[in-house]
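Every protein chain except one is present and positioned as in the full complex.
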Amino acid sequence: MAIPVTTTGLPEPTAGVGAARHRSALNRITKAVRTNRKATIGVVLMAIFIIVALFPGLFAHQDPNTATTQVLAGPSAAHWLGTDNLGRDVYAQVIDGTRNVLILALAVGFLTTVLAMLIGVAAAYLGGLWDSVLNFVTDVLLVIPIFPLLIIIAAYLPNAGNNVLILVLTFTGWSYTARQLRSQAQSIRNRDFLLAARVRGERPIYIIVVEILPTMTSLLLASFLNNALYAVLAGSGLQFIGLGNANNVSWGTTLYWAQQNNALGSGLYAWAIVPGACIALLGAAFAFINYAFDEIGNPALRPLTAAKARKAAEASTKRRLAGHGARAR
Amino acid sequence: MTELQIRPGPQNAGPGQEPLLRVDRMSRHFNIGNPLSRQTLHAVDEVSFTVGEREIVAIVGESGSGKTTVARLLAKLYKTTSGEAYFEGKPLSAIRSRREKLRYSALVPMVFQDPFSSINPVFRVSHGVMRALKLHRPELTSDQRLTEAARVFDAVGLIPGAEVLERYPHELSGGQRQRVGFAQALAMRPKLILADEPVSMLDVSIRIGLLNVMAKLRDEEGVSILYITHDLASARYVSDRLIVMYAGHIVETGPAEEVLSSPRHPYTQLLLSAAPDPKAELNVAAETDRGEPPKVINPTPGCRFRSRCPLAIEVCQSVTPELSELAPGHAAACHVAKSGAEVKAF
Partner (left out) sequence: MAHALADDQYGLASPLRPGPVLEIRDLSVEYVLESGIVGAVEKVSFDVAPGEFLAIVGESGCGKSTLLFGIAQLLNPPAEISGGSVAFHGRNLVQLTERELAAVRWKDMSVVMQSAMNALNPVQSVGAQFRDAMRAHGTKSKAEIHQRSVEVLKMVGIDPVHLKSYPHQLSGGMRQRSMIAMAMLFTPELIIMDEPTSALDVVAQRSLMAQIKDLQQEYHFAVIFVTHDMSLVRHFSDRLMVMYAGQVSEVGPTQQLFEHPHHPYTAGLMDAFPSIRGPRTELTGIPGSPPDLARPPAGCRFAPRCPKVMPRCETTPPPDYEVEGTSVRCFLYDGDGGSQ
């Protein structure tokens, strides 16, 4: 005798819910970026830098490496930010340097995240001996102070071009992120859907890549942005103290030459400050985007400014007084 | 209201014929504590039972009774410490190659308890079913896979299947998500589904829908189900046979109706008296029992229920009782019951 199986009568999507479901992910992100102030600032800044990096010719018409006779000059109509000790146009240097810095940031961000992902998530999922070994390696690198390590390595590799810098920064940067990703992976390791995948017959590598990683996208994105920020600051820092290839055009190296020639003391403020300001702005752009995604993803983090709080209180009092029956006073 | 037919026992109960699943003195122990003071938790001890074709067998017990561990042992998530389970006559420990493992996971899939964590929230609900089909039924083309996925969704009551497949887990209710779990299992053309408390986290009024799905799977798709639960009422509603576990041991087994109408083991009687039943009078007996099931660590021989049992006699303290048949198909592990004395504990 068949027992009747009731169909579940799916909830009808009302206009609002249905429309929301069909709005594409891209639209949602665009709306989120537009409404969140931090996201807007961050994205706009980043866009500016990216455009400059891609099309430097649009912004600077002089070759940054051409030496002129106008040495150590202040800002002028011909040279908007003045010239350096070899007569090279500082403005052109800053524009041209953008590309190198951005490549450094994005490459290091990407590579550290991938490396941290492979090691951290594998350690968490495989557990046991694998976990112990990988953890040990991670911890060793974590414990060593990064900047001194960077300096020592860079000192052995004089004139480190961009590629070497990328490798060095990746090597020293992955361990922190690996720790974070491992913790996150551990917390979801025993979630039933992973057990379900295992019982279904999936292999461990599939489970890690297809089932676990997509649930960690926000953390991976945050790691990428964090590491990119680290690369901008640490990389420029290394170049500034002279461990990079001083002939590369980059903000850090420009600052190095500024420092060597006592730009600040000589009144050549543009040369001394502008590259540093760019470093700060790019770093801020990464940080803003990072915070913004955090807030978009987790409404609890959204700031409750005094104005918003007041508005909310007013609105709720209005509602309460407007027609919910007489209250006992 | 029509009466449910009392179904006969397992379809292939012929003597000498190998049942679908035969568990033989299976145990699972866990090492807890630090390596210096070795303590062993006996989650499951010497458990033996069978499951036939087209039948639903319920394993009932409180938390800590070992019922979930039994399910995980059968799903091959753990290795047995001792003893063996035989599926279609072949021992589980002999399943080594990738091909054999895949075949087993298709024939014996598992449905989980928590509707909120048993489906990956990042993908559409079609993801699990499609993967299951890809892995276990490679002969299907991708169109055929889609058709089959829609078919199993329809079979569990998610209608129209083709449309529900496109939804995300957060768009479905708890009951609907659990149905997705059953659909995934069904897609693999299983012989035995291990259902680990599939309705415990659902609202009571939604449970009936799922229980009806389980009965339907047994009747129309010919699937057997091992239904793990702590709820006697749902076990009675849907299962043919009942196994009662306490502290890692099986204390009573038999046809569901019979075990519930004439329980032979004091613990079964305690469970019955404590279970809330809106359609029956209040049974006061269980209120006096304040005991808790023991954590079985480095146990000594003897009945594990003895500290809570009003009928405990001397032999209960020193000899672990074995399951012995007291009526056809109905067995209990109790010295007092075995001696023929009437057991009326609670």
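Order as written gives the chain letters A and B; numbering starts at 1 within each chain.
Assume a contact is a pair of C-beta atoms (placed from the backbone, for glycine too) under 8 Å apart; a residue touches a chain by one contact, two chains touch by 3 or more.
The shown structure was predicted, so the numbers you read here are calculated from the model rather than taken from an experiment.
J.: Thinking of the whole complex, not just what is shown, which of B:Pro190, B:Gly209 or B:Gly248 touches the missing chain?
T.: With B:Pro190, B:Gly209 or B:Gly248 as choices, the missing chain is touched by B:Gly209.
J.: Specify the residue from the set B:Ala71, B:Leu272 or B:Cys309 that touches the hidden chain.
T.: B:Leu272
J.: Touch as defined at the start, partner being the missing chain; which of B:Thr40, B:Thr81, B:Ser173 or B:Thr320 qualifies?
T.: Considering the complete complex, B:Ser173 is the one touching the chain left out.
J.: Residue by residue, what part of chain B touches the chain that was omitted?
T.: So the residues of chain B touching the unseen chain are 1-4, 6, 62-63, 173-174, 203-209, 211-212, 230-234, 236-237, 257, 260, 270-280, 282, 286-287, 289-290, 292-293.
Please note the rule applied: only the chains that are shown with their structure count from here on.
J.: Measuring from the mean C-alpha position of chain A to the mean C-alpha position of chain B, what distance in angstrom results?
T.: 49
J.: Name, in rising order, each residue of chain B that touches chain A in their complex.
T.: Of all residues in chain B, those touching chain A are 2, 4-5, 75-77, 101-102, 105-106, 109-110, 112-114, 117-123, 128, 131-132, 135-136, 156-159, 163-164, 171, 173, 175-176, 179, 181, 184, 188, 209, 212-213, 215-216, 219-220.
J.: Quick one: in the complex, what on chain A touches chain B?
T.: 1-8, 10-11, 21, 191-193, 195-202, 211, 214-215, 217
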